[in-house]
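Here the structure comes first, spelled out in structure tokens, and everything after it is commentary.
Missing here: one protein chain of the complex. Every other protein chain is in place.
We call the chains A, B and C, going by the order they appear; numbering starts again at 1 in every chain.
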Amino acid sequence: MIVEMRTGASKREIDEVVQRAKSLELGVQLNEGTDKTVVAILGSNTGQLATDVFAVLPGVEQVTRIMKPYKLAAREFKGEDSIVSVDGIEIGGRRIVLMAGPCAVESEAQITAAVKAVKEAGACILRGGAFKPRSSPFSFQGLEDAGLALLLQTREQFGIPVITEVVDPHDVEKVSKYADILQVGARNMQNFPLLTEIGKSKRPVVLKRGLSATVTEWLTAADYVLAGGNEQLILCERGVRSFEDSTRFSLDIGSIPVIKKFSHLPLIVDPSHAAGHYSLVPAMAKAVVAAGADGLLIEVHPNPKEALVDGLQSLSPSDFTRLVGELRPIAKSVGRYI
Amino acid sequence: MIVEMRTGASKREIDEVVQRAKSLELGVQLNEGTDKTVVAILGSNTGQLATDVFAVLPGVEQVTRIMKPYKLAAREFKGEDSIVSVDGIEIGGRRIVLMAGPCAVESEAQITAAVKAVKEAGACILRGGAFKPRSSPFSFQGLEDAGLALLLQTREQFGIPVITEVVDPHDVEKVSKYADILQVGARNMQNFPLLTEIGKSKRPVVLKRGLSATVTEWLTAADYVLAGGNEQLILCERGVRSFEDSTRFSLDIGSIPVIKKFSHLPLIVDPSHAAGHYSLVPAMAKAVVAAGADGLLIEVHPNPKEALVDGLQSLSPSDFTRLVGELRPIAKSVGRYI
Amino acid sequence: MIVEMRTGASKREIDEVVQRAKSLELGVQLNEGTDKTVVAILGSNTGQLATDVFAVLPGVEQVTRIMKPYKLAAREFKGEDSIVSVDGIEIGGRRIVLMAGPCAVESEAQITAAVKAVKEAGACILRGGAFKPRSSPFSFQGLEDAGLALLLQTREQFGIPVITEVVDPHDVEKVSKYADILQVGARNMQNFPLLTEIGKSKRPVVLKRGLSATVTEWLTAADYVLAGGNEQLILCERGVRSFEDSTRFSLDIGSIPVIKKFSHLPLIVDPSHAAGHYSLVPAMAKAVVAAGADGLLIEVHPNPKEALVDGLQSLSPSDFTRLVGELRPIAKSVGRYI
Partner (left out) sequence: MIVEMRTGASKREIDEVVQRAKSLELGVQLNEGTDKTVVAILGSNTGQLATDVFAVLPGVEQVTRIMKPYKLAAREFKGEDSIVSVDGIEIGGRRIVLMAGPCAVESEAQITAAVKAVKEAGACILRGGAFKPRSSPFSFQGLEDAGLALLLQTREQFGIPVITEVVDPHDVEKVSKYADILQVGARNMQNFPLLTEIGKSKRPVVLKRGLSATVTEWLTAADYVLAGGNEQLILCERGVRSFEDSTRFSLDIGSIPVIKKFSHLPLIVDPSHAAGHYSLVPAMAKAVVAAGADGLLIEVHPNPKEALVDGLQSLSPSDFTRLVGELRPIAKSVGRYI
């Protein structure tokens, strides 16, 4: 941590910074520049220390963090890539894992049609929401427990692992009985009671990036799950909020190499929510595979025109089949397979 | 809702839009322009209808919402300004209500010093966090239940209502026993299980704006609480995320007249989290009062240098006292008082 | 254009809207909804009309544009893809065109080393800045005229077309004598005198997207050049400003399919400025090719450690050679070649 003193800061003010560092058992090195004094605070845990601890002291102009605020999610903590294994399917290995299915479970007929379509096309994990966080209380909120039951039934009949969202910390145990992978939605990326509860679980979890979360905040949120003892964590980029309105969210393609550089965690991407329109999904999905992500989470509905939620961004089964065909050679080009 | 057909859309495609509208018991009016056909969808509930319902149909280029997606929070739903009453203090009336205190309750001595200072300066509600949502699991998370107990003790000893944050839907009942006003933090603005639970409560609630929530999304989230039957709702602007990094968040001063125009709900503003630095708080607080907000939520710590959380953005008691003195004539200038 | 009247708007207010439309020789269709009256304004040029024309009238709540504000850049104006031809190299055809070279021309030795490296690796157009728009007046501003002369010399010696930036409208003619392609930088996307001057030129031009320009604003800026008679226009995505700071700008990968959907113009992408760090460029470049862009503009410096400008985001010759090798199979996967 670098503490920059104001021009003309007094010796007493500098001393107070030094004393505080020492009281926290941190090392100190003084840099007396021509204009300003800069105090370097040394120690292996300064990433977890609030900059305010020094910034509040008189005579301090600015405090800059050198160590990252996340710890367990950092590549410095664990050098090799983490792989999450779900029913024998490795996420973070050479295979690019396709998770596909409808936004919401709507009925037995719908989820059955969906699983058949996505499985045949090459997806190996089924997605489907039972609890749907919706902007308005007057929108369809999902089938809830009945949706979970349909997911379980589909899972067993078709022998495919399922991923579904959990929104309430007190539902983690229940949802874990039905699903192979828990999903934390973008709006819950910093729902700390939920993350804490999932940290105690042994279920794999997909942690979506918050709508306006920096990569650093996202990895720091991941630390909540990892610190609880659950290392089966997969990150999911899904676009961030920006001023641009031609897509629903702005897919941050740069986050893929950034995450691979700074973290050991596997990373998948949801191009459907970012695109907001089915016609834009294929180009974005191809970009994701080329950029080095470990998987895709794609919305596919057997009949998008009749979807209760997010029909516009859902691919039809034939569109999805075509897309998977187009993705295979790109995966091969980057040394992966689907 | 306005459904714009693609140039050259077929009669059959237009018919499908019309049929869907009729199946939803909505009216329809066709506008056959020189280049494009536009279908107006008529009905009083189109605000709550997803645009996807029409956007997924073939031949549709774009769907534009005319009615707002929020309903109960809208001024069209309730013409006169809502007033929330807490222990005789009216929020949304002529008085500008000051809520002040430390970010986190740290100890009996700290909260006692804080309440004395803010009460004497002119605040009429005490703020203080017992459950602190923190970016990192390795940061101080608040005193939790012990913090609630200290708040209650302070409340009774000093005869001042208290506001504190609730982060878990299952804590709503418990926290309601200790606090006069529940606070929903920015990161929980779209924590729908939490909003639903608070909707069932009878406690007044402050709903902070999400870090990247539009005003429309914020008012739609308010609908969750209102739809549950809890009308004691106060909005709180606290700055939004932007590219600018000289303040912690960008205080959206424009949201004050916008909310007053489109909603009947009272609105307070937290300049402390937006500023991120105590030296910037007074100017922002003055702007807020001048712009027409109904109150302020300000962080005041008896000794910011020793604060466990957010010390840098906390005012000292003497700074707060000076600020209140400066706010009084501005309040008077806009026909209010403190 | 859709004019939504306020609830309870009077007949006289509605009439005023209708009269204004008629005075502009536009058609009108009234939709009297249950709650509100909506007036559809019909005509083929409403995209170029300011919404204010109706929004200022009494009783109007909101005006929504249906037609796009850009015209000549729109796919509706020209159905087939435009191809810009530079010295026999087609931009917008099946070949993915690589433009590479240093951010700034620094010396004869440097630009010569650069052109050898990028040409051998597979680039067919040389980039190099002579006039450098720099944030601070105290930074290196480019070699200016001497830089142009070096570019011309390199161009003739190595038989490779060059692209260079023009920043002053009065330099368009001069720079056109030295360069095969003019570049309008992101900060000048809405420098209308510059665009107007380039519109009169016959030189191909690369129009970079502004730092916070929407796709719609970008295409509307393109209309300035096209309206002047210069149809040799290539768009260049280079990342937009967002809250995320782990990359220099946020590359808007979604803009690639969006532009391809709404415009006939060729589109290249500059991943170097978006990345800000050489280690992130390859993943982003691969994504760009997979997503369907027509070319790449990449910073390559013979010795990034000694670069006068933007060394951190420059690839070394060996990194660039490796990258081109990795891009070829991806290009092939999407039916293109390099």
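Points to keep in mind about this one:
The rule is simple: a contact is a pair of C-beta atoms (placed from the backbone, for glycine too) under 8 Å apart; a residue touches a chain by one contact, two chains touch by 3 or more.
In this text, all values refer to a predicted model and were calculated from it rather than measured experimentally.
Contact with the chain that does not appear here is found for just one residue of C:Ala221, C:Leu265, C:Leu280 or C:Val300, C:Ala221. Interface note: of B:Asp252, B:Asp270 or B:Asp310, the residue touching the hidden chain in the full complex is B:Asp252. Listed by residue number, the positions of subunit C touching the unshown chain are 48, 50-53, 55-57, 69-71, 133-139, 167-170, 187-188, 190-193, 196, 210-212, 217, 220-221, 223-224, 227-228, 241, 304-305, 307, 309-312.
Think of the hidden chain as still there; on subunit A it touches residues 2, 4, 7, 27, 29, 31, 33-36, 38, 40, 42-44, 62, 64, 66-67, 76, 241-243, 245.
Subunit B meets the missing chain through residues 212, 214-216, 239-240, 242-247, 250-258, 260-262, 274-275, 279-280, 282-284, 286-292, 326, 329-330, 332-334.
Rule of thumb we're sticking to: only the chains that are shown with their structure count from here on.
When C-beta pairs in contact are tallied for each pair of chains, A-C comes out on top.
At the far end from subunit B, in terms of centres built from Cα atoms, lies C. Chain centres here are Cα means. That of subunit B falls 38 Å from that of subunit C. Chain geometry summary: the mean Cα position of subunit A and that of subunit B are 26 Å apart.
For subunit B, the set of residues touching two or more other chains reads 241.
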